[in-house]
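Removed from the display is one protein chain of the complex; every other protein chain stays in position.
Chain naming follows the written order as A and B, and within any one chain the residues start at number 1.
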Amino acid sequence: MALSPTDVSRIAHLARLELQPEEQAAMLQQLNGFFSIVEQMRAVDTSGVEPLYTPLSALSEVQLRLREDRVTEQDQRALNQRSAPAVEDGLFLVPQVIE
Amino acid sequence: MSTPQLIRGYEVVIGLETHAQLSTASKIFSGASTAFGAAPNTQASPVDLALPGTLPVPNRGAVERAIRFGLAVGAKVARQSIFARKNYFYPDLPKGYQISQYEIPVVQGGVIEFLVGEQKKRVNLTRAHLEEDAGKSLHEDYHGLTGIDLNRAGTPLLEIVSEPEMRSSAEAVGYARALHALVVWLGICDGNMQEGSFRCDANVSVRKPGAPFGTRREIKNLNSFRFLQQAIDYEVQWQIEQIEDGLSIEQATVLFDPDSGETRAMRSKEDAHDYRYFPDPDLPPLVIAPEWVERVKAEMPELPAAMAERFQAQDGLPAYDAGMVTQSLAFAAYYEAARDACRQPKLVANWLMGEFSKRLNAEGRGIEEAPVAPATLGALITRISDGTISNNGARQVFDALWSGEGSDVDALIEAKGLKQMSDTGALEAIVEQVLAANEKSVAEFRAGKDKAFNALVGQVMKASKGKANPALAGELLKKRLQG
């Protein structure tokens, strides 16, 4: 099952990646190259098999560890915003958001 | 099921998705404070800001509140549930995905019951799941830019999803009010709608009776019951117009504008339909041991429904009254204290639902702030039932209590001279005077005109300047006239 140029632009939009026309073409060819090695995987019968989302659950049941409800973080806004592209009054600035 | 009211021949179908902010001290995946109103981004920790290398660690308090809710609505609390990533780009969403629950939520099923007018209504819940709140976009102009405050990012939310079982905006509001009362009652949400602690999204569609569901439009972020009602009413009319004009309804996310009273489609999130959900690899399955559920169950407060039944059985209150006095934990506590002070449940309920609520609403205060203590109201009611004062007199005393003129019921009765005359001797004298002065009425009474008797009672009251105990006055008159 090969991808079409429309698939590539749809995915690029979902991923918020601007692709120049020549990039689009190369990407299409590379993705199809990749998906050709994926086909063998799709053919395998995996009915009844539990997905292994986190590796250690192959060893035993893994249970999510929970934090106690305590405030442990202090304000360090200046430090956190050291690498921010655009800040004013402690707010991150972005182009007008239209809802 | 109540028979559906139709609007212009259409049945309205409403389902609600409610976001209740859980009342934890820290965020759902970080140790930052959830306090409202801090300076921008001062409560956004590296985890909340999605700084490179940060990882989420979930808050036990948030999970425990979800369990409490699940038990309260009779839902299944899943032994194992999964946190999933909901991927989309938005400036108030730092990670580029929201950690939520998708295929396997922590709370599954459940029911909310409430009254619409006198009628009982049951709405089934699909699910309730844990997720993190997003930040806020501040649109006030930063020279044409939007400012992003991520203090709210990571605040724990319980998203409560109902089945599409409401058939009018009134039912939707009834459901939302009942749900709001419940989460506040349970102490899992502060219920502050102005601060956005309790927000509703309404899925609305219309159809001809018996037809399959129509296409729904989702009205986002309704943070008052009034807006919920207005938005649904407008949306229903709008959809009917469309259909009547032969147009089809496109599935859409819409916003309600309180100023115009209208809904309009959102322009952002135009490709929000492909969220690419998948289990969050940073968070193994959430496992809730039965012992934990048992512990939470043991700590649960008596629920409003159970309490209302108890008040009907034990205090003989009508269902409606029982429902009213259990509208909140504070209200119910006040009722019980006042009832214990006077042992007159029905009278207490009457006062709370009448005079009392009227004033609270007028002054926009909660019962916690009522200037009259439960014991004091009890004392006042005792004086009504033992005949010391009339209802009119009681209302005057209540005025004085409310305004702070005094706090001792008996002292106020004295000071205002509201004590009814129950002294037989003095009353007999007045009765004699009245009979002497009203032979005409006496004659009419003897001729069988009962009206005349009331006139005589009236005269006695008048002569006693309203202080006569009407019951006693009537008795004495009868005795004299029949004698």
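We take it that a contact is a pair of C-beta atoms (placed from the backbone, for glycine too) under 8 Å apart; a residue touches a chain by one contact, two chains touch by 3 or more.
We take it that contacts and distances are computed from a predicted model.
Missing chain, UniProt name from the options "SoxAX cytochrome complex subunit A", "Glutamyl-tRNA(Gln) amidotransferase subunit A", "Protocatechuate 3,4-dioxygenase subunit alpha" or "Pyridoxal 5'-phosphate synthase subunit PdxS": "Glutamyl-tRNA(Gln) amidotransferase subunit A". Across B:85, B:180 or B:467, the single residue that touches the chain missing here is B:85. Within the complete assembly, residues 46, 49-58, 85, 87, 89, 91, 94-97, 148, 150, 273-274, 276-278, 281-284 of chain B touch the chain that is not shown.
Think of the hidden chain as still there; on chain A it touches residues 3, 7-8, 10-19, 27, 30-31, 33-34, 37-38, 40-42, 44, 46, 49-56, 58-59, 64-65, 67, 76, 79-86, 92, 94-97.
Definition applied: only the chains that are shown with their structure count from here on.
Chain B has its Cα centroid 41 Å from the Cα centroid of chain A. Interface residues of chain A facing chain B in the complex, by the touch rule stated above, are 13-14, 16, 53-54, 56-57, 61-73, 75, 77, 80-81, 86, 88-99. Of all the residues in chain B, the ones that touch chain A in their complex are 24-26, 30-33, 39-46, 49, 51, 57-63, 83, 89-91, 137-139, 142, 144-150, 255, 266-268, 271, 274, 276, 279, 281, 283-287.
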